[in-house]
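For this depiction, one protein chain was excluded, whereas all remaining protein chains were kept in their positions.
After this line comes subunit A, so read on.
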Amino acid sequence: MTDNSSTEEMIRLLREISGKLDRILIQGSVDKESDDGILDVLDVMTLLTLPDHLRTTATALFELGSATADELAERTNKERAVESNYLNQLVRMGHVAKNRNGRKVYFSIGEGLGK
């Protein structure tokens, strides 16, 4: 009984910490924005002007925060290759940042250079 509730409490605390880390990551990314080449920030009004397929991809990326093409394809129920193509289109449009971490490539919504 007590064991169970302390495990639950631990899980709750870990989730709280993970939420805090997420926030720090979202905040902290400002400092290193200048060299990732993001020119056009993706806000929700710009999101609305995207074609349907790219909007679905970008919205899922907003929800996931940072994700590989695999993770995104799982969320949107599309083929990995298709999703990867859409993500790279968004990168070329300057809305999405692409970062390599070891063998994995992570995509995230960019911070934008200008307004």
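Operating definition for what follows: a residue touches a chain if its C-beta (ideal position, glycine included) is under 8 Å from a C-beta of that chain, and two chains touch if they have at least 3 such contacts; residues count from 1.
Operating definition for what follows: contacts and distances are computed from a predicted model.
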**Q.** Chain left out of the displayed complex - its UniProt protein name, from "NADH-quinone oxidoreductase subunit C/D", "Septum site-determining protein MinD", "ChsH2 C-terminal OB-fold domain-containing protein" or "3-ketoacyl-CoA thiolase"
**A.** "Septum site-determining protein MinD"
Q: Have a look at A:Arg55, A:Arg80 or A:Lys98 and name the one touching the chain we're not showing.
A: A:Arg55
Q.
Touching the hidden chain in the complete assembly: which of A:Glu9, A:Asp43 or A:Asp70 does that?
A. A:Asp43
Q | Residues belonging to subunit A that touch the chain removed from view | A | 12, 15-16, 19-20, 22-23, 26-27, 41-48, 52, 55-56, 59, 62-63, 65, 109, 111-112, 114-115
